[in-house]
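Have a look at this one before I ask anything.
All protein chains but one are shown at their positions in the complex.
Showing chain A:
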Amino acid sequence: MLWETFKLALQAILRNPMRSFLTVLGVVIGVAAVIAMVTIGKGSTAQVTADVERMGANLMILSPGQMRFGPNSGGGSERAFALADVDRIIDQVASVETAAPSGSASQVAVFGNTNYRTRVTGTDSRYLVASDWPVAAGRAFTAAEESAGKTVCILGETVRRELFGQTDPVGEKIRLGAMSCTVVGLLAPKGASSFGTDQDDVVLMPFRAYGRRIAGSMDVPMIYIAVRDGVSMERATNDITALMREVRRIGPGEEDDFSLRDMEQVASMLNSVNAVLTGLLSAVAAVSLLVGGIGIMNIMLVSVTERTREIGIRMAVGAQAGQVLLQFLVEAIVLSALGGVLGVALGLGLAAVGAQVLNVPFTPDAGTIALAFAFSALVGVVFGYFPARRAARLDPIEALRH
């Protein structure tokens, strides 16, 4: 009987394919949106986790000021660090493997008649160790170049491609603003970060050269720190904090005027932002599912009216109210479940394209798909019930006269 009802519902739906399609379009879009949002969201969460693992879970970033959100974040009054602080951290904190200064500015890089705006980062070879970033060709900076602040540089893959194309950049000279510097090495390609920025769009130079020629001061805006293997991040945090409080003469009871973040924290912050965004977009998608359900209810009501005589005939030959109810309810459920199937297919397609564009992994999740599908069927139950009940309550005599 149920199988018959199901077949009957399919027949009724396919009898008017265009109308059925337009009816379920709302559900299709709703389900597709939910699937696409959640799939891309999960993909970018996976990306963040992978990034953290690649950058090394033992990486910490020391920056001046307290990390704050809101209008007062990033104020300019914070005390920067000095180059000596980097050496102090390496020498005095046993749990630290290595540390490197870092400061960045936007500059136009010129080679021949090609120019390209990129980010120049002043640092030293310890940065490559801390962030586990190998040099693919040429070499890293020498100690002599670093201490003398020689104008040498290492290019990221994107900068190399933009400026040099097919030619080998090592040994060539590029111009950065007013100064000229010699390319000594090439970084291994790294790809986009979780923030969506291109990490290969960078030119590295010794920090002293950067400070003198670009930033105009030897202040260190940020220090990258790699913690020794087997040492807990908590212990390293405590050690470094104690040292910096002493160096910066912060009295007991006073607040730190610097902040120390490990990549886990950065990742969890990113992921929570991600979750909020995914949630919001999914809520919008859920609203469109609701609207889709109302569309189904509307068409089912029309269908009940159109098929009043059919209902009368069925009742005359012995259909009970429950059987008529079931027939129209199953029809609404099949209709919206078909919408769900189409929506899942469309959503996965969108997510695959979106993942490609946003450079995050495409990770379809069976649970999400099942949930979206079940939800679309539920929409059929909820919005199909009222029209079905109307059909079931028809008076057979009236219905036959229709």
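We take it that a residue touches a chain if its C-beta (ideal position, glycine included) is under 8 Å from a C-beta of that chain, and two chains touch if they have at least 3 such contacts; residues count from 1.
The criterion applied here is as follows: contacts and distances are computed from a predicted model.
Chemist: Consult the UniProt record of the chain that does not appear here and report its protein name from "Putative ABC transport system ATP-binding protein", "Anti-sigma factor antagonist", "histidine kinase" or "Carbon monoxide dehydrogenase".
Modeler: "Putative ABC transport system ATP-binding protein"
Chemist: From the list A:L59, A:A319 or A:L338, which touches the chain that is not on show?
Modeler: Looking across A:L59, A:A319 or A:L338, the contact with the absent chain belongs to A:A319.
Chemist: Give the residue, chosen from A:E4, A:D87, A:D132 or A:E254, that touches the chain omitted from the document.
Modeler: Only one of A:E4, A:D87, A:D132 or A:E254 touches the chain omitted from view, namely A:E4.
Chemist: Under the stated touch rule, tell me which residues of chain A contact the chain that is not displayed.
Modeler: 1, 4, 15, 309-310, 312-323, 396-397, 400
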